[in-house]
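Remarks on the structure that follows.
All protein chains but one are shown in place.
As written, the chain order gives the labels A and B, with residue 1 at the start of each chain.
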Amino acid sequence: MGKVLMKGNEVIAEAAVQAGCKYFFGYPITPQSELVAYMARRLPEVGGLFLQAESEIAAINMVYGAAGTGVRVMTSSSSPGFSLKQEGISYLVGSELPAVVVNVVRGGPGLGNIQPAQSDYFQVTKGGGHGDYNIPVLAPASLQEIVELTSEAFDIADRYRTPVILMGDGMLGQMMEPVEFGERNESELPEKKWATTGTRGDGAPKIITSLELNAEALEQRNHKLQQKFARIKENEVRYETYKIDDADYIIVAFGTVARIALNAINKARQQGLKVGLIRPISLWPFPEKPFFETRDRVKGYIAVEMSAGQMVEDVRLAVNGHAAVDFFGRTGGVVPTQEEIYQKLLSVSGGITV
Amino acid sequence: MTMKTVFTKTNGLTDNPTHYCPGCTHGIIHRLVAEVLEEMDILENTIGVASVGCSVLSYEYFNCDMTQAAHGRAPAVATGVKRVLPDRFVFTYQGDGDLASIGISEVIHAAARGEKITVIFVNNAIYGMTGGQMAPTTLIGQKTATTPFGRDESIQGSPIKVCEMLATLDGTAYIERASAHDVQHIQKAKRAIRKAFEAQKNGLGFSMVEILSTCPTNWGLDPYESLEWVKDNMIPAYPLGVYKNKQGGN
Partner (left out) sequence: MLEEIIIAGFGGQGVMSMGQLIAYAGMLEGKGVSWLPSYGPEQRGGTANCSVVVSDEPVGSPLVTSPSTAIVLNNPSFEKFEHRVRPGGLLISNSSLVTRASKRCDIEIIEITATDMASDLGNTRVANMILLGAYLGFTKVVTCDSIIESLKKVLPEEKHHLIEVNKQALNKGASMIPVIGQS
(Lines give C-alpha, C1' and ligand atoms only; values in the text may rest on other atoms or scores of the structure.)
Protein backbone atom coordinates (compact mmCIF):
# COMPACT_ATOMS: atom_id res chain seq x y z
CA MET A 1 0.00 0.00 0.00
CA GLY A 2 1.48 3.33 -1.06
CA LYS A 3 1.17 6.72 0.52
CA VAL A 4 -2.26 8.22 1.02
CA LEU A 5 -3.26 11.74 1.95
CA MET A 6 -5.46 11.62 5.04
CA LYS A 7 -6.70 13.77 7.88
CA GLY A 8 -5.07 13.20 11.26
CA ASN A 9 -8.32 12.15 12.90
CA GLU A 10 -8.89 9.60 10.17
CA VAL A 11 -5.34 8.31 10.49
CA ILE A 12 -5.88 7.62 14.19
CA ALA A 13 -9.03 5.66 13.33
CA GLU A 14 -7.49 3.66 10.49
CA ALA A 15 -4.37 2.93 12.53
CA ALA A 16 -6.57 1.61 15.32
CA VAL A 17 -8.47 -0.64 12.92
CA GLN A 18 -5.18 -1.95 11.57
CA ALA A 19 -4.03 -2.59 15.12
CA GLY A 20 -6.99 -4.93 15.54
CA CYS A 21 -9.39 -2.57 17.26
CA LYS A 22 -12.87 -3.66 16.23
CA TYR A 23 -14.94 -1.84 18.80
CA PHE A 24 -15.41 1.88 19.12
CA PHE A 25 -17.80 3.79 21.34
CA GLY A 26 -17.83 7.49 20.62
CA TYR A 27 -19.55 10.80 20.91
CA PRO A 28 -19.14 13.75 18.56
CA ILE A 29 -17.11 16.77 19.59
CA THR A 30 -15.03 19.17 17.51
CA PRO A 31 -12.17 18.89 16.57
CA GLN A 32 -12.20 15.06 16.61
CA SER A 33 -15.55 14.31 14.98
CA GLU A 34 -13.97 12.93 11.78
CA LEU A 35 -12.53 10.11 13.86
CA VAL A 36 -15.98 9.07 15.05
CA ALA A 37 -17.44 9.32 11.53
CA TYR A 38 -14.56 7.32 10.05
CA MET A 39 -15.10 4.52 12.56
CA ALA A 40 -18.83 4.48 11.82
CA ARG A 41 -18.03 3.82 8.15
CA ARG A 42 -15.00 1.61 8.58
CA LEU A 43 -15.69 -0.79 11.43
CA PRO A 44 -18.58 -2.64 9.75
CA GLU A 45 -16.14 -3.45 6.91
CA VAL A 46 -13.93 -5.43 9.28
CA GLY A 47 -16.78 -7.10 11.13
CA GLY A 48 -16.45 -4.70 14.02
CA LEU A 49 -18.90 -2.48 15.79
CA PHE A 50 -19.31 1.27 16.06
CA LEU A 51 -21.79 2.67 18.53
CA GLN A 52 -22.57 6.32 19.14
CA ALA A 53 -23.12 6.64 22.86
CA GLU A 54 -25.49 9.12 24.51
CA SER A 55 -22.61 10.91 26.21
CA GLU A 56 -18.88 10.70 26.75
CA ILE A 57 -19.63 9.17 30.14
CA ALA A 58 -21.63 6.36 28.57
CA ALA A 59 -19.00 5.90 25.86
CA ILE A 60 -16.13 5.32 28.29
CA ASN A 61 -18.29 2.92 30.30
CA MET A 62 -19.15 0.97 27.18
CA VAL A 63 -15.41 0.81 26.60
CA TYR A 64 -15.07 -0.53 30.14
CA GLY A 65 -17.63 -3.24 29.44
CA ALA A 66 -16.08 -4.21 26.11
CA ALA A 67 -12.52 -4.13 27.48
CA GLY A 68 -13.64 -6.55 30.19
CA THR A 69 -14.40 -9.13 27.51
CA GLY A 70 -10.80 -8.94 26.31
CA VAL A 71 -11.19 -7.20 22.94
CA ARG A 72 -9.28 -4.18 21.66
CA VAL A 73 -11.50 -1.16 22.12
CA MET A 74 -11.16 2.59 21.78
CA THR A 75 -12.96 5.84 22.37
CA SER A 76 -12.00 9.39 21.51
CA SER A 77 -12.91 12.89 22.50
CA SER A 78 -11.67 16.42 22.91
CA SER A 79 -10.99 18.34 26.10
CA PRO A 80 -14.48 19.01 27.57
CA GLY A 81 -15.60 15.51 26.60
CA PHE A 82 -12.33 14.06 27.83
CA SER A 83 -13.01 15.56 31.27
CA LEU A 84 -16.29 13.64 31.33
CA LYS A 85 -14.42 10.41 30.66
CA GLN A 86 -12.21 10.76 33.73
CA GLU A 87 -14.50 8.75 36.00
CA GLY A 88 -14.43 5.83 33.58
CA ILE A 89 -10.69 6.12 33.04
CA SER A 90 -10.06 5.89 36.78
CA TYR A 91 -12.21 2.73 36.85
CA LEU A 92 -10.27 1.26 33.92
CA VAL A 93 -7.05 1.80 35.85
CA GLY A 94 -8.50 0.43 39.08
CA SER A 95 -9.91 -2.65 37.36
CA GLU A 96 -6.77 -3.01 35.21
CA LEU A 97 -8.53 -2.98 31.86
CA PRO A 98 -6.71 -2.21 28.61
CA ALA A 99 -8.16 0.41 26.27
CA VAL A 100 -7.00 3.32 24.16
CA VAL A 101 -8.49 6.73 24.81
CA VAL A 102 -7.80 9.59 22.40
CA ASN A 103 -7.78 13.25 23.38
CA VAL A 104 -7.63 15.73 20.50
CA VAL A 105 -7.02 18.72 22.72
CA ARG A 106 -8.73 22.10 22.20
CA GLY A 107 -8.68 25.44 23.97
CA GLY A 108 -10.04 25.62 27.54
CA PRO A 109 -10.96 25.89 30.36
CA GLY A 110 -14.69 25.33 30.26
CA LEU A 111 -16.18 25.23 26.81
CA GLY A 112 -13.16 27.21 25.63
CA ASN A 113 -12.98 26.94 21.87
CA ILE A 114 -12.19 24.38 19.22
CA GLN A 115 -8.73 25.57 18.26
CA PRO A 116 -5.57 23.54 18.97
CA ALA A 117 -4.17 23.45 22.50
CA GLN A 118 -2.00 21.34 24.79
CA SER A 119 -3.55 22.54 28.01
CA ASP A 120 -4.74 19.08 29.06
CA TYR A 121 -1.14 18.05 29.79
CA PHE A 122 -1.67 18.10 33.56
CA GLN A 123 -4.92 16.20 33.20
CA VAL A 124 -3.43 13.36 31.18
CA THR A 125 -0.06 13.06 32.88
CA LYS A 126 -0.90 13.72 36.52
CA GLY A 127 -3.91 11.48 36.94
CA GLY A 128 -6.99 13.31 35.79
CA GLY A 129 -9.49 11.20 37.64
CA HIS A 130 -9.59 10.21 41.31
CA GLY A 131 -7.06 7.96 42.98
CA ASP A 132 -3.37 7.27 42.81
CA TYR A 133 -2.48 6.44 39.24
CA ASN A 134 -0.62 7.19 36.06
CA ILE A 135 -1.49 6.42 32.49
CA PRO A 136 0.92 6.04 29.59
CA VAL A 137 0.42 9.03 27.28
CA LEU A 138 1.74 9.11 23.72
CA ALA A 139 1.93 12.37 21.78
CA PRO A 140 2.56 12.02 18.04
CA ALA A 141 3.88 14.97 16.06
CA SER A 142 3.11 13.79 12.56
CA LEU A 143 0.47 11.72 10.86
CA GLN A 144 2.97 8.99 10.08
CA GLU A 145 3.89 8.86 13.74
CA ILE A 146 0.19 8.48 14.61
CA VAL A 147 0.23 5.21 12.68
CA GLU A 148 3.10 3.83 14.78
CA LEU A 149 1.99 5.17 18.12
CA THR A 150 -1.65 4.09 17.82
CA SER A 151 -0.47 0.55 17.25
CA GLU A 152 1.96 0.79 20.16
CA ALA A 153 -0.73 2.26 22.37
CA PHE A 154 -2.80 -0.90 21.98
CA ASP A 155 0.23 -3.08 22.66
CA ILE A 156 1.16 -1.15 25.80
CA ALA A 157 -2.46 -1.33 26.96
CA ASP A 158 -2.53 -5.10 26.57
CA ARG A 159 0.96 -5.66 27.92
CA TYR A 160 0.31 -3.83 31.19
CA ARG A 161 -3.49 -4.08 31.44
CA THR A 162 -3.88 -0.33 31.47
CA PRO A 163 -5.68 2.39 29.56
CA VAL A 164 -3.34 4.33 27.29
CA ILE A 165 -3.96 7.89 26.16
CA LEU A 166 -3.12 9.12 22.69
CA MET A 167 -2.89 12.89 22.85
CA GLY A 168 -2.96 15.20 19.88
CA ASP A 169 -4.33 18.65 19.30
CA GLY A 170 -6.86 20.17 16.92
CA MET A 171 -4.14 20.91 14.40
CA LEU A 172 -2.93 17.32 14.27
CA GLY A 173 -6.49 16.05 14.04
CA GLN A 174 -7.48 18.38 11.22
CA MET A 175 -4.35 18.45 9.08
CA MET A 176 -3.61 16.21 6.11
CA GLU A 177 -0.27 14.61 5.35
CA PRO A 178 0.85 11.60 3.36
CA VAL A 179 0.88 8.44 5.43
CA GLU A 180 1.75 4.88 4.74
CA PHE A 181 0.26 1.92 6.56
CA GLY A 182 2.95 -0.73 6.54
CA GLU A 183 3.07 -4.15 8.09
CA ARG A 184 2.58 -4.04 11.82
CA ASN A 185 5.11 -5.61 14.12
CA GLU A 186 3.14 -8.15 16.09
CA SER A 187 4.51 -8.14 19.59
CA GLU A 188 4.08 -11.00 21.98
CA LEU A 189 1.38 -10.14 24.45
CA PRO A 190 0.02 -11.89 27.52
CA GLU A 191 -3.14 -13.94 27.16
CA LYS A 192 -6.25 -12.25 28.59
CA LYS A 193 -7.16 -14.94 31.07
CA TRP A 194 -8.91 -12.40 33.26
CA ALA A 195 -11.63 -11.55 30.71
CA THR A 196 -15.28 -11.98 31.69
CA THR A 197 -16.89 -13.81 28.81
CA GLY A 198 -19.05 -16.28 30.70
CA THR A 199 -17.33 -19.13 32.54
CA ARG A 200 -18.22 -21.75 29.88
CA GLY A 201 -16.59 -24.63 31.65
CA ASP A 202 -13.56 -22.49 32.40
CA GLY A 203 -13.72 -22.91 36.14
CA ALA A 204 -14.71 -20.39 38.75
CA PRO A 205 -16.36 -17.10 37.78
CA LYS A 206 -14.10 -14.13 37.12
CA ILE A 207 -14.70 -10.73 38.57
CA ILE A 208 -13.66 -7.35 37.23
CA THR A 209 -13.77 -4.72 39.93
CA SER A 210 -11.90 -1.78 41.38
CA LEU A 211 -13.62 -2.09 44.75
CA GLU A 212 -11.67 -3.27 47.80
CA LEU A 213 -13.28 -2.36 51.08
CA ASN A 214 -10.42 -3.57 53.24
CA ALA A 215 -7.85 -0.79 53.63
CA GLU A 216 -4.81 -3.05 53.88
CA ALA A 217 -5.94 -5.06 50.90
CA LEU A 218 -6.50 -1.91 48.84
CA GLU A 219 -3.06 -0.69 49.83
CA GLN A 220 -1.62 -3.98 48.64
CA ARG A 221 -3.48 -3.62 45.38
CA ASN A 222 -2.17 -0.06 45.03
CA HIS A 223 1.37 -1.28 45.65
CA LYS A 224 0.87 -3.70 42.81
CA LEU A 225 -0.33 -0.88 40.59
CA GLN A 226 2.65 1.25 41.56
CA GLN A 227 4.98 -1.61 40.66
CA LYS A 228 3.31 -1.78 37.30
CA PHE A 229 3.76 1.99 36.81
CA ALA A 230 7.43 1.54 37.72
CA ARG A 231 7.78 -1.14 35.03
CA ILE A 232 6.14 1.18 32.51
CA LYS A 233 8.56 3.97 33.50
CA GLU A 234 11.39 1.55 32.99
CA ASN A 235 10.32 0.27 29.59
CA GLU A 236 8.04 2.68 27.81
CA VAL A 237 9.86 6.01 27.67
CA ARG A 238 9.90 7.49 24.18
CA TYR A 239 11.50 10.67 22.92
CA GLU A 240 13.40 12.17 20.04
CA THR A 241 16.27 14.63 20.03
CA TYR A 242 17.55 16.98 17.34
CA LYS A 243 21.01 18.53 17.33
CA ILE A 244 21.47 18.48 21.08
CA ASP A 245 25.11 17.30 21.08
CA ASP A 246 26.65 20.74 20.71
CA ALA A 247 23.62 22.76 21.79
CA ASP A 248 23.86 25.69 24.15
CA TYR A 249 20.11 25.89 24.38
CA ILE A 250 17.55 23.15 24.04
CA ILE A 251 13.91 23.69 23.21
CA VAL A 252 11.56 21.17 24.74
CA ALA A 253 8.29 20.71 22.89
CA PHE A 254 5.92 17.89 22.01
CA GLY A 255 3.35 17.20 19.31
CA THR A 256 2.75 19.77 16.59
CA VAL A 257 4.53 22.49 18.58
CA ALA A 258 7.76 20.51 18.24
CA ARG A 259 7.45 20.82 14.47
CA ILE A 260 7.06 24.57 14.62
CA ALA A 261 9.96 24.74 17.07
CA LEU A 262 12.05 22.70 14.64
CA ASN A 263 11.63 25.37 11.99
CA ALA A 264 12.71 28.02 14.49
CA ILE A 265 15.72 25.90 15.48
CA ASN A 266 16.79 25.50 11.86
CA LYS A 267 16.54 29.23 11.35
CA ALA A 268 18.60 29.85 14.49
CA ARG A 269 21.21 27.31 13.40
CA GLN A 270 21.53 29.16 10.09
CA GLN A 271 22.30 32.25 12.15
CA GLY A 272 25.00 30.35 14.04
CA LEU A 273 23.03 29.83 17.23
CA LYS A 274 23.60 26.38 18.74
CA VAL A 275 20.11 25.19 19.50
CA GLY A 276 18.63 21.72 19.73
CA LEU A 277 15.33 20.00 20.50
CA ILE A 278 14.11 17.40 22.94
CA ARG A 279 10.71 16.10 21.89
CA PRO A 280 9.00 13.94 24.50
CA ILE A 281 6.89 11.34 22.69
CA SER A 282 5.71 9.65 25.86
CA LEU A 283 4.47 12.48 28.09
CA TRP A 284 4.09 9.96 30.89
CA PRO A 285 6.52 8.42 31.50
CA PHE A 286 8.32 11.70 30.93
CA PRO A 287 11.75 11.22 29.33
CA GLU A 288 14.27 12.25 31.96
CA LYS A 289 17.34 10.70 30.40
CA PRO A 290 18.03 13.31 27.71
CA PHE A 291 17.91 15.96 30.44
CA PHE A 292 20.25 14.05 32.74
CA GLU A 293 22.66 13.77 29.83
CA THR A 294 22.58 17.44 28.84
CA ARG A 295 21.73 19.46 31.92
CA ASP A 296 25.33 19.92 33.08
CA ARG A 297 26.58 21.22 29.79
CA VAL A 298 23.81 23.36 28.28
CA LYS A 299 23.11 26.95 29.22
CA GLY A 300 19.39 26.47 29.38
CA TYR A 301 16.18 24.87 28.26
CA ILE A 302 13.10 26.53 26.83
CA ALA A 303 9.82 24.69 27.11
CA VAL A 304 7.41 25.72 24.37
CA GLU A 305 3.79 24.72 24.77
CA MET A 306 0.26 25.57 23.73
CA SER A 307 -0.60 26.15 27.37
CA ALA A 308 0.25 28.56 30.17
CA GLY A 309 3.08 26.25 31.22
CA GLN A 310 2.39 22.65 32.18
CA MET A 311 5.06 20.35 30.73
CA VAL A 312 7.62 22.93 31.86
CA GLU A 313 7.12 21.60 35.41
CA ASP A 314 8.32 18.16 34.35
CA VAL A 315 11.24 19.80 32.56
CA ARG A 316 12.18 21.59 35.80
CA LEU A 317 11.95 18.33 37.73
CA ALA A 318 14.21 16.59 35.22
CA VAL A 319 16.70 19.48 35.10
CA ASN A 320 16.50 19.80 38.88
CA GLY A 321 18.32 23.12 39.11
CA HIS A 322 21.30 22.11 36.98
CA ALA A 323 20.47 24.67 34.29
CA ALA A 324 18.07 27.49 33.59
CA VAL A 325 14.56 26.56 32.44
CA ASP A 326 12.57 29.12 30.51
CA PHE A 327 9.11 28.97 29.07
CA PHE A 328 7.21 30.25 26.08
CA GLY A 329 3.55 29.46 25.54
CA ARG A 330 0.42 30.59 23.80
CA THR A 331 -3.00 29.62 25.09
CA GLY A 332 -6.67 29.61 24.18
CA GLY A 333 -6.13 28.00 20.80
CA VAL A 334 -3.42 30.40 19.63
CA VAL A 335 -0.63 28.47 17.97
CA PRO A 336 2.88 29.80 18.63
CA THR A 337 4.58 30.84 15.42
CA GLN A 338 8.04 29.94 14.27
CA GLU A 339 8.99 33.63 14.47
CA GLU A 340 7.81 33.96 18.07
CA ILE A 341 9.81 30.93 19.11
CA TYR A 342 12.84 32.27 17.26
CA GLN A 343 12.52 35.62 19.02
CA LYS A 344 12.23 33.85 22.36
CA LEU A 345 15.43 31.96 21.54
CA LEU A 346 17.17 35.22 20.79
CA SER A 347 16.03 36.86 24.00
CA VAL A 348 16.96 33.89 26.18
CA SER A 349 20.34 33.35 24.57
CA GLY A 350 21.18 37.03 24.53
CA GLY A 351 20.98 37.25 20.77
CA ILE A 352 23.37 36.40 18.01
CA THR A 353 26.96 37.42 18.49
CA VAL A 354 28.89 36.91 15.34
CA MET B 1 -35.18 -43.73 56.77
CA THR B 2 -34.12 -41.76 53.77
CA MET B 3 -34.74 -38.04 53.62
CA LYS B 4 -35.98 -36.45 50.47
CA THR B 5 -34.37 -33.17 49.39
CA VAL B 6 -37.11 -30.66 48.81
CA PHE B 7 -35.06 -27.46 48.70
CA THR B 8 -31.40 -26.66 48.03
CA LYS B 9 -29.53 -23.46 47.64
CA THR B 10 -29.27 -22.59 44.00
CA ASN B 11 -25.97 -23.09 42.25
CA GLY B 12 -26.54 -19.60 40.86
CA LEU B 13 -25.24 -18.15 44.12
CA THR B 14 -21.81 -18.55 45.65
CA ASP B 15 -21.33 -19.68 49.24
CA ASN B 16 -20.32 -16.21 50.38
CA PRO B 17 -22.56 -14.90 53.16
CA THR B 18 -24.26 -11.65 52.08
CA HIS B 19 -23.71 -8.39 53.89
CA TYR B 20 -27.33 -7.22 53.65
CA CYS B 21 -29.22 -5.93 56.68
CA PRO B 22 -31.78 -8.13 58.43
CA GLY B 23 -35.13 -7.77 56.72
CA CYS B 24 -33.71 -6.42 53.47
CA THR B 25 -35.11 -8.23 50.44
CA HIS B 26 -31.93 -7.96 48.33
CA GLY B 27 -31.03 -11.51 49.37
CA ILE B 28 -34.37 -12.83 48.12
CA ILE B 29 -34.05 -10.99 44.82
CA HIS B 30 -30.48 -12.29 44.37
CA ARG B 31 -31.82 -15.80 44.83
CA LEU B 32 -34.62 -15.28 42.33
CA VAL B 33 -32.20 -14.07 39.65
CA ALA B 34 -29.76 -16.88 40.44
CA GLU B 35 -32.50 -19.52 40.27
CA VAL B 36 -33.66 -18.25 36.90
CA LEU B 37 -30.10 -18.33 35.54
CA GLU B 38 -29.69 -21.86 36.83
CA GLU B 39 -33.08 -23.07 35.60
CA MET B 40 -32.44 -21.62 32.14
CA ASP B 41 -29.03 -23.30 32.30
CA ILE B 42 -27.26 -20.11 31.29
CA LEU B 43 -25.01 -19.49 34.30
CA GLU B 44 -21.92 -20.31 32.28
CA ASN B 45 -22.98 -17.95 29.51
CA THR B 46 -23.87 -14.99 31.65
CA ILE B 47 -21.99 -11.86 32.59
CA GLY B 48 -23.56 -9.79 35.35
CA VAL B 49 -22.89 -6.13 36.00
CA ALA B 50 -22.91 -4.94 39.60
CA SER B 51 -23.72 -1.32 40.35
CA VAL B 52 -22.96 1.10 43.18
CA GLY B 53 -25.08 1.09 46.30
CA CYS B 54 -25.99 -1.66 48.74
CA SER B 55 -25.68 -4.23 45.95
CA VAL B 56 -22.17 -3.11 45.02
CA LEU B 57 -20.82 -6.44 46.25
CA SER B 58 -23.35 -8.52 44.34
CA TYR B 59 -20.42 -9.79 42.28
CA GLU B 60 -19.40 -11.75 45.36
CA TYR B 61 -22.74 -13.55 45.40
CA PHE B 62 -23.70 -14.35 41.82
CA ASN B 63 -21.98 -17.51 40.66
CA CYS B 64 -21.18 -16.26 37.15
CA ASP B 65 -18.69 -13.88 35.57
CA MET B 66 -19.26 -10.42 36.99
CA THR B 67 -18.02 -6.92 36.36
CA GLN B 68 -18.47 -3.94 38.61
CA ALA B 69 -19.64 -0.63 37.15
CA ALA B 70 -19.36 2.99 38.20
CA HIS B 71 -22.38 4.61 39.82
CA GLY B 72 -25.29 4.55 37.41
CA ARG B 73 -23.25 3.34 34.45
CA ALA B 74 -24.15 -0.35 34.57
CA PRO B 75 -26.39 -0.21 31.45
CA ALA B 76 -23.53 1.39 29.47
CA VAL B 77 -21.06 -1.23 30.74
CA ALA B 78 -23.58 -3.97 29.93
CA THR B 79 -23.95 -2.46 26.45
CA GLY B 80 -20.20 -2.78 25.93
CA VAL B 81 -20.21 -6.41 27.06
CA LYS B 82 -23.30 -7.44 25.09
CA ARG B 83 -22.21 -5.72 21.87
CA VAL B 84 -18.97 -7.70 21.92
CA LEU B 85 -20.62 -10.94 23.03
CA PRO B 86 -24.11 -10.92 21.51
CA ASP B 87 -24.61 -14.65 22.19
CA ARG B 88 -24.12 -14.33 25.97
CA PHE B 89 -26.61 -13.21 28.58
CA VAL B 90 -25.91 -9.89 30.22
CA PHE B 91 -27.76 -8.41 33.16
CA THR B 92 -27.35 -5.44 35.46
CA TYR B 93 -28.39 -5.38 39.08
CA GLN B 94 -29.13 -1.83 40.19
CA GLY B 95 -30.81 0.03 43.00
CA ASP B 96 -33.06 3.05 42.66
CA GLY B 97 -30.43 5.67 43.50
CA ASP B 98 -28.07 4.16 40.97
CA LEU B 99 -30.59 3.59 38.19
CA ALA B 100 -33.20 6.30 38.62
CA SER B 101 -30.96 9.18 39.68
CA ILE B 102 -27.35 9.27 38.53
CA GLY B 103 -27.88 6.52 35.95
CA ILE B 104 -31.22 7.54 34.46
CA SER B 105 -29.58 8.67 31.23
CA GLU B 106 -27.75 5.38 30.75
CA VAL B 107 -30.82 3.25 31.36
CA ILE B 108 -33.05 5.36 29.11
CA HIS B 109 -30.59 5.19 26.22
CA ALA B 110 -29.88 1.50 26.69
CA ALA B 111 -33.65 0.95 26.55
CA ALA B 112 -34.06 3.26 23.56
CA ARG B 113 -31.34 1.40 21.66
CA GLY B 114 -33.12 -1.83 22.47
CA GLU B 115 -29.98 -3.28 24.06
CA LYS B 116 -30.60 -6.97 24.54
CA ILE B 117 -29.79 -6.90 28.22
CA THR B 118 -31.86 -7.51 31.35
CA VAL B 119 -31.99 -4.91 34.09
CA ILE B 120 -32.91 -5.99 37.60
CA PHE B 121 -34.05 -2.77 39.23
CA VAL B 122 -34.46 -2.95 42.99
CA ASN B 123 -36.58 -0.05 44.23
CA ASN B 124 -36.78 0.63 47.95
CA ALA B 125 -37.49 4.34 47.66
CA ILE B 126 -34.28 5.44 49.39
CA TYR B 127 -30.48 5.52 49.21
CA GLY B 128 -29.49 2.65 51.45
CA MET B 129 -25.73 2.42 51.53
CA THR B 130 -25.04 6.13 52.00
CA GLY B 131 -27.41 6.27 54.96
CA GLY B 132 -31.00 6.86 53.95
CA GLN B 133 -31.10 9.90 51.73
CA MET B 134 -33.87 10.82 49.31
CA ALA B 135 -33.95 8.90 46.04
CA PRO B 136 -35.89 9.91 42.91
CA THR B 137 -38.29 7.14 43.95
CA THR B 138 -38.86 8.42 47.50
CA LEU B 139 -42.58 8.81 48.14
CA ILE B 140 -44.26 12.16 48.73
CA GLY B 141 -44.19 12.81 52.46
CA GLN B 142 -41.54 10.15 53.11
CA LYS B 143 -38.90 11.24 55.63
CA THR B 144 -35.28 10.62 54.75
CA ALA B 145 -31.94 12.06 55.87
CA THR B 146 -32.21 14.74 53.19
CA THR B 147 -35.98 15.23 53.43
CA PRO B 148 -36.25 15.46 57.22
CA PHE B 149 -39.72 17.00 56.98
CA GLY B 150 -40.90 14.57 54.35
CA ARG B 151 -40.55 14.79 50.59
CA ASP B 152 -42.37 17.93 49.49
CA GLU B 153 -43.52 17.89 45.90
CA SER B 154 -43.15 21.67 45.65
CA ILE B 155 -39.48 21.37 46.61
CA GLN B 156 -38.23 17.93 45.54
CA GLY B 157 -40.72 17.12 42.81
CA SER B 158 -42.51 13.84 42.48
CA PRO B 159 -41.25 10.25 42.28
CA ILE B 160 -40.06 8.84 38.98
CA LYS B 161 -42.04 5.87 37.73
CA VAL B 162 -39.35 4.11 35.77
CA CYS B 163 -41.39 1.23 34.33
CA GLU B 164 -44.07 3.54 32.97
CA MET B 165 -41.45 5.82 31.47
CA LEU B 166 -39.31 3.14 29.81
CA ALA B 167 -42.34 1.28 28.49
CA THR B 168 -42.95 4.24 26.15
CA LEU B 169 -39.70 3.47 24.34
CA ASP B 170 -39.86 1.27 21.25
CA GLY B 171 -36.63 -0.51 22.17
CA THR B 172 -38.10 -2.15 25.27
CA ALA B 173 -39.30 -5.75 24.98
CA TYR B 174 -40.35 -6.69 28.49
CA ILE B 175 -41.06 -4.37 31.42
CA GLU B 176 -42.73 -5.50 34.62
CA ARG B 177 -42.99 -4.17 38.14
CA ALA B 178 -43.11 -6.81 40.87
CA SER B 179 -42.70 -6.85 44.63
CA ALA B 180 -40.81 -8.96 47.15
CA HIS B 181 -43.03 -8.36 50.18
CA ASP B 182 -44.75 -11.75 50.43
CA VAL B 183 -44.44 -15.30 49.10
CA GLN B 184 -47.04 -14.94 46.42
CA HIS B 185 -45.46 -11.78 45.06
CA ILE B 186 -41.98 -13.25 45.33
CA GLN B 187 -43.05 -16.12 43.09
CA LYS B 188 -44.56 -13.62 40.70
CA ALA B 189 -41.34 -11.64 40.70
CA LYS B 190 -39.41 -14.75 39.75
CA ARG B 191 -41.71 -15.38 36.82
CA ALA B 192 -41.16 -11.79 35.72
CA ILE B 193 -37.38 -12.23 35.87
CA ARG B 194 -37.66 -15.40 33.85
CA LYS B 195 -39.70 -13.60 31.19
CA ALA B 196 -37.19 -10.79 31.06
CA PHE B 197 -34.30 -13.20 30.44
CA GLU B 198 -36.38 -15.04 27.88
CA ALA B 199 -36.99 -11.78 26.05
CA GLN B 200 -33.22 -11.38 26.00
CA LYS B 201 -32.77 -14.94 24.81
CA ASN B 202 -35.19 -14.31 21.97
CA GLY B 203 -33.37 -11.14 21.01
CA LEU B 204 -36.48 -9.00 21.40
CA GLY B 205 -34.82 -5.98 23.00
CA PHE B 206 -34.33 -4.38 26.36
CA SER B 207 -35.95 -6.03 29.38
CA MET B 208 -36.34 -4.80 32.92
CA VAL B 209 -37.99 -6.01 36.09
CA GLU B 210 -38.49 -3.47 38.83
CA ILE B 211 -38.89 -5.11 42.21
CA LEU B 212 -40.25 -3.16 45.15
CA SER B 213 -38.01 -3.86 48.09
CA THR B 214 -37.48 -2.93 51.71
CA CYS B 215 -34.98 -0.90 53.70
CA PRO B 216 -35.82 -1.52 57.37
CA THR B 217 -32.59 0.13 58.50
CA ASN B 218 -33.17 3.46 56.84
CA TRP B 219 -36.94 3.41 56.98
CA GLY B 220 -36.68 2.98 60.77
CA LEU B 221 -39.05 0.00 60.76
CA ASP B 222 -38.66 -3.61 61.77
CA PRO B 223 -38.55 -6.25 59.02
CA TYR B 224 -42.22 -7.17 59.31
CA GLU B 225 -43.35 -3.52 59.37
CA SER B 226 -41.19 -2.94 56.30
CA LEU B 227 -42.99 -5.60 54.33
CA GLU B 228 -46.29 -4.04 55.36
CA TRP B 229 -44.98 -0.61 54.34
CA VAL B 230 -44.23 -1.90 50.86
CA LYS B 231 -47.77 -3.23 50.57
CA ASP B 232 -49.50 -0.21 52.10
CA ASN B 233 -47.42 2.66 50.72
CA MET B 234 -45.23 1.64 47.82
CA ILE B 235 -47.60 -0.49 45.78
CA PRO B 236 -50.26 2.25 45.63
CA ALA B 237 -47.60 4.66 44.33
CA TYR B 238 -45.94 2.07 42.06
CA PRO B 239 -48.66 -0.16 40.64
CA LEU B 240 -47.53 -3.72 39.96
CA GLY B 241 -47.95 -5.31 36.59
CA VAL B 242 -46.61 -5.82 33.10
CA TYR B 243 -45.93 -2.55 31.30
CA LYS B 244 -44.49 -3.97 28.11
CA ASN B 245 -44.54 -7.45 26.68
CA LYS B 246 -43.39 -7.85 23.12
CA GLN B 247 -43.27 -11.62 23.28
CA GLY B 248 -46.89 -11.99 24.29
CA GLY B 249 -48.28 -14.62 26.70
CA ASN B 250 -48.76 -14.03 30.41
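In this section, contacts are C-beta pairs under 8 Å (C-beta built on N, C-alpha and C of every residue); 3 or more make two chains touch, one makes a residue touch a chain.
All values reported here derive from a predicted model rather than from experimental measurement.
S.K.: Using the contact definition given at the top, list the shown chains touched by the missing chain.
M.R.: A
S.K.: Among A:P44, A:P109, A:G131 or A:P178, which one is in touch with the chain left out?
M.R.: Answering carefully, the residue with contact to the hidden chain is A:P178.
S.K.: Looking at the whole complex, which of A:Q115, A:N134, A:T162 or A:S282 touches the chain that is not displayed?
M.R.: Spelled out, the listed residue whose C-beta touches the missing chain is A:Q115.
S.K.: Which listed residue (A:T209, A:T241, A:N263 or A:T331) would be found touching the missing chain in the intact complex?
M.R.: Among A:T209, A:T241, A:N263 or A:T331, only A:N263 touches the chain that is not shown.
S.K.: Could you tell me which of A:G170, A:P205 or A:G276 touches the chain that is not displayed?
M.R.: Of all options in A:G170, A:P205 or A:G276, contact with the hidden chain holds for A:G170.
S.K.: If the missing chain were put back, which residues of subunit A would it touch?
M.R.: Residues 3, 5, 30-31, 113-115, 170-171, 174-178, 256, 259-260, 262-263, 266, 335, 337-339 of subunit A touch the chain absent from view.
Everything below uses one rule, namely that only the chains that are shown with their structure count from here on.
S.K.: Distance between subunit A and subunit B based on Cα centroids, please, to the nearest Å.
M.R.: The mean C-alpha positions of subunit A and subunit B differ by 40 Å.
S.K.: Under the definition above, what is the set of subunit A residues touching subunit B in their complex?
M.R.: 23, 25, 49, 51, 53-55, 57-59, 61-69, 71, 73, 87-88, 91, 95, 196-201, 205-211
S.K.: Subunit A touches which residues of subunit B in the complex?
M.R.: My answer: residues 14, 43-47, 49-50, 56-57, 59-60, 62-70, 73, 76-85, 88-89, 105-106, 108-109.
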